[in-house]
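Complex shown without one protein chain; remaining protein chains in place.
Each chain gets a letter, A and B, in the order it is written, and its residues are counted from 1.
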Amino acid sequence: MIELVQIGKSYDGKTFVVDDVNVRIEKGEFFVLVGPSGCGKSTLLRMIAGLEPITSGSLRINGKEMNDVPPSERNLSMVFQNYALYPHLTVEENITFGLHTKKISKQERKKRCMEAAEMLGLTDYLKHKPRQLSGGQRQRVALARAIVAQTPICLMDEPLSNLDAKLRAKMRFEIRQLQQQLGITMIYVTHDQMEAMTMADRIMVMDGGRVQQIGEPLDVYNHPANIFVASFIGSPAMNMTKADVLEQSLIFNRERIMRLAHRFPLETKNITIGVRPEHIRLANKNDPYFTVKVVNVERLGTETLITFALTKKEHWIARWNGQCSVRVGDEVPVTIDEQHVLFFNEAGERLYVGVGDDYVSFRETKF
Amino acid sequence: MFRSVKQNFEGMLYIFPSFLLFAIFVFYPMVRTGYLSVHMTDFQGNPTNFVGLEHFRYLLEDVNFQQSVKATLLFVLYTVPPTIIIALSLALLANEKVKGIQLFRTLFSSTLGMSVAASSVIWMFMYNPAIGVINRIITALGGEERQWLLNPDTALIAVAVATVWMNIGFAFLILLGGLQNIDSSLYENAKIAGVSYMYQLRRITIPLLSPTLFFVTTVSLIHAFQTFGQIDILTKGGPMNATTVIVYSIYREAFINYNFGFASAQAVVLFFIVLLVTIVQFAVVERKVHYQ
Partner (left out) sequence: MSIFRSMVTYILLVIGAVIVMFPIGYAFIISFLSGAQLLQGVLWPDEWSLQNYVTAFEKVPLLRYLWNSFIVSFIVMIGQLLVSSLAAYAFVFLRFWGRDVLFFMTIATMLIPWEATVIPNFLTIQKFGWTNSYLGLTVPFFALAFGIFLLRQHFKTIPFELYEAAQVSGVRHFRFFWYVVLPLSKTSLATLGVYSFLTTWNMYLWPLLVTNDEKVRTVQIGLKQMQTQEMATEWGVVMAAVVIVIMPTLLLLFIGQKQLQKGLMQGAIK
């Protein structure tokens, strides 16, 4: 069990690149830190590893304070983004690197290495040098090295970012399987929300050095805490638009108006609304609807992405299953269930309002 | 492949200045040195009569030349390994990430900005038997004064010590650059694995630094064979030819004794020594050096 209590990191003593991180990671959990580059996720991981000193707060592993314990005594392993393989050592030497410090006999080292190699399909390459391997194989060597240490915790820093898309999908599955098989606690850093969604037991979304939300992937997807999380998680991204509040209506760029079943607090003047692309659907016969003009259509085979103009300035994307016959320039009637519309205040925080079961309509205004 | 005359001409135009200068100041003199080495010459350096390999045969017998080859080899031995070991230690130190490290890096590389003449003059004074700091320290510690540069037993070592100091800056800067080129995640992984500093040095740093070490060694070796300035200022080749390294011998033969033919023969020998060193370095080390 790993506990982070008010963890902060600052290089100059004034600005914090990681600020006030609180989280408890359970044993055997696959925990993913996700966020855009520069959000502090790698720094946080390196603080857990002991490669960066912790400026403030406390890091506990199994209840023991670890802030000043050197990396080698934290009983963890780490896989680096560039794999950190020693170019002059063979695959076998790379895998067993450092094991001698843990007072493990030569036979045991050899045995562990063979097992790990077997598991990852590296048996034939043990005498090769890293430069003779493909990207995927190098990645596996790095994994094998993390495995043979048999530490209860494994840290991974963007381990798949140097692989091509196909291989990445395959390795996602392999890493996840490996983690479950070995029962280790995994802390995994990535900037790829897809990776986070597919691999994690829980994800922690970070931005600007601060935690934005922690939760199970679907929870975060369905109930984003703020605009950042809403727009970061999901692809294509959630549609977002600013609106002015006028009594029980929302006005979009003076072009469209949306009526609500409820009122916002009086002081709310501007809000942002968000709708996931899959929640905008073609209106059925009896649905209230609003008409939009299609500006782009992307047919991906299993689904179709339709870009339409919500206002003159803003384009939204709708995602429909199957292969639609909509064409650019068409005017189509669409509708959104009100329960699928998310509201955010000016600070970007989620506004929880009473959910009606009405449909939402974006009518054109008459001003 | 067809290329237009114009294209060829244009290329030639750009390299013409370099090759004109190379022709006059590198290729021609190389050939000319070879030519002079098989001739007797007058005081203006004009060849008078062909003597074949007479100069070279004489070189083999000449006690002075044997002494100068010996002095050169000893000088190389006294300067190259110490320079590299000291510079490597300094570079390892200066590669630590502590506050104010940039200042130390600048200080350690400062001898690169020191001219041979200025450095030699400083060391000349430091070696001064009566008032130089070295003898002062030694007498303060209860030792006895020495005539460092005038004693045949110590002169070459004294010049070598000064030379090591002069060469540290260059070797340091290159080795530090080599260390900084090593991917830091390799050390981080070692940190997590918990290996000792010496193991890390032996297993990671030295192997990965080997291309740079190889380069510094080659350059230092060649440089050592070409030593002249500090000899000219500190000892003038003396005492008893103990510090007459090969370039100084060439200089003395050509520009003091005006024996250009004989000096050219020595220059040819110098050329082949440097060539040999370079080839041996590449041949031997190429197989042992780890390139990434």
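Everything below uses one rule, namely that a contact is a pair of C-beta atoms (placed from the backbone, for glycine too) under 8 Å apart; a residue touches a chain by one contact, two chains touch by 3 or more.
Because the structure is predicted, anything quoted here is derived from the model rather than measured.
Asker: Please identify which of the visible chains the hidden chain touches across the whole complex.
Answerer: Taking every chain of the complex into account, the missing one touches B.
Asker: Consider the whole complex, including the chain that is not shown, and state which of B:79, B:205 or B:264 touches that chain.
Answerer: The one listed residue touching the chain not shown is B:264.
Asker: Quickly run down the residues of chain B that touch the omitted chain.
Answerer: Touch set of chain B with respect to the missing chain: 3, 7-12, 14-15, 17-22, 24-30, 32-33, 36, 44-45, 89-90, 93-94, 96-98, 101, 104-119, 121-126, 128, 130-131, 133, 136, 165, 168, 173-174, 176-178, 181, 211-212, 215, 222, 225-226, 228-229, 232-233, 247, 250-251, 254-255, 260, 263-264, 267-268, 270-271, 274-275, 278.
Just so it is clear, only the chains that are shown with their structure count from here on.
Asker: In their shared complex, at which residues does chain A touch chain B?
Answerer: Interface residues on the chain A side: 49-51, 70-73, 76-78, 80-82, 84, 86-89, 97-102, 131, 145, 149.
Asker: Where on chain B does chain A make contact in their complex?
Answerer: 183, 185-186, 188-196, 203-204, 207-208, 290, 292
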